[in-house]
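Note that one protein chain of the assembly has been removed; the remaining protein chains are unaltered in position.
Entry: chain A
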Amino acid sequence: MTKMTLKINGSDHTLEADPNMPLLWAIRDLVGLKGTKYGCGVAQCGACVVHLDGDAIRSCVTKVSRAEGKQVVTIEGLSKNNDHPAQLAWQQLDVPQYGYCHSGQIMSAAVLLREKADPTNQDIDDAMAGNICRCGTYLRIRKAIVLAAELQKKTVKQG
């Protein structure tokens, strides 16, 4: 057991954890943020995607010790008012069905949208192929990313 401090969604959390514990379980069970989901534990499904210093990573295979001193952002911290362009697009197109995988889907999409202002179909495939949705909302995810890119441009202009 090691004492460590994690910076999650802008605030410091001091915990005592086995340094080998995956970041996923530290976030869920030790910090108590339940929006990040467990789906497979072996980097196959993307339900656990969070941002580590801005990269979309799979928290189920990332040791908690690797997150020390870095910025962790979870779905709860993606925006204050549930209004990141991806979140807005997801809402407008009613993307989720069961909704369990969409924390991870949105976190993956958010990085894509930051890197590409106008993602092509190929960009979307590349960024999203690691996220499984058992309800099969893929067609809507694709549409939502295109819409989010538009919303993003508008906010940039206004901002």
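The rule we apply is simple: a contact is a pair of C-beta atoms (placed from the backbone, for glycine too) under 8 Å apart; a residue touches a chain by one contact, two chains touch by 3 or more; residues count from 1.
The rule is simple: contacts and distances are computed from a predicted model.
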- When you check the chain that is not on display against UniProt, which of "Aspartate carbamoyltransferase", "Fe-S cluster assembly protein SufD", "Sarcosine oxidase subunit delta" or "Xanthine dehydrogenase family protein molybdopterin-binding subunit" does it turn out to be? "Xanthine dehydrogenase family protein molybdopterin-binding subunit"
- Those residues of chain A which, in the complete complex, touch the missing chain: 1, 18, 21-22, 25, 28-30, 32-42, 44-45, 47, 74-76, 78-79, 82, 87, 90-92, 94-103, 106, 124-125, 128-129, 131-142
